[in-house]
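A single protein chain has been removed from this complex, and every other one stays in its place.
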């Protein structure tokens, strides 16, 4: 039994005949693409939380507007960068899984991902 | 012989044993995801070209700055929306194809797509 | 003695002759444009901090990637909206003050503000 890049268990032997429907992926087991980087994600988010608390301090201490705006840009960039990493893992796992399974799920997954990208672009 | 959502030809019968390496996809044949929407894409782009020419007229006729900025926002939005549609087709075809083929290509494709999304986000 | 929209004290009577150099603005007194909305800003930022903590919970509880991305978009939008309000107050006070004072300060202030807007756009 081998595992593909997409984390799907490729059935071998008799299960082969059973067809694509029986492919069981990490995703089916409730393991999303990002779970391996969980610690890294939490570390990133805690850093962003620290930046937001830094912004509160800046406003409280009447720091010059432009310097606050620079810090807002840094926080937004950090959030976008976190989103990109999450998205990359999502494409690598959930979307690739759907492709392996065949059927119409890939369409739904790609549409869903594209809408999420659209929301990120419009902010 | 059936065609999956991702446009890949699923091998049947004896070709099955030959393994993933022999899957021939639209993408291999030089047919990219967006070729079916080519006319629609060209129509969209011609409309955007018209908007840019409209901007030149506005500058030439000394239209009020804010009105020009509104038109710039509309053109940027149209470009982003074109990019999103292209990206959706790319994910549905090229990325899904790579997933079907197995191996490490999916990683390369997902990384490439994520970098393209990152470039769109940062503009 | 009247106060203009920009918060500058318009000199009357004999001080008129003394010229623009003696205009003393809120900005000179270390009161930046945003100080009046300080409480509102801090409330907004605390809400964003709560959103970021919500994101950590979502990652920790293995929530579906797309739902996390939606929450990231909401947080980014909230940050951008905070930035816009700060920028509006900055233009109304600091930039307008520089205009009232005359001289080259307005050029420096406008360039500085434009660069800050550019940084916001590119994130």
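First chain written, first letter: the chains are A, B and C, and each begins at residue 1.
One rule holds for everything that comes next: a residue touches a chain if its C-beta (ideal position, glycine included) is under 8 Å from a C-beta of that chain, and two chains touch if they have at least 3 such contacts.
All of these numbers come straight from a predicted model, not from anything done at the bench.
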| item | value |
| --- | --- |
| Hidden partner interface residues of chain C, rising order | 4-6, 10, 80, 84, 87-88, 91-92, 95-100, 102-104, 106-107, 110-111, 113-114, 117-118, 120-122 |
| Touch residues of chain B, complete complex, unshown partner | 30-35, 38, 41-42, 45-46, 48-49, 52-53, 55-56, 59-60, 62, 64-66, 68-70, 72-73, 75-77, 79-80, 82-83, 86-87, 89-90, 94, 112-113, 116, 119-120, 122-123 |
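To be clear about the criterion, only the chains that are shown with their structure count from here on.
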| item | value |
| --- | --- |
| Whole-Å gap between the CA centroids of chain B and chain C | 38 |
| Per-residue overlap in chain C, given as positions that touch at least 2 other chains | 122-123 |
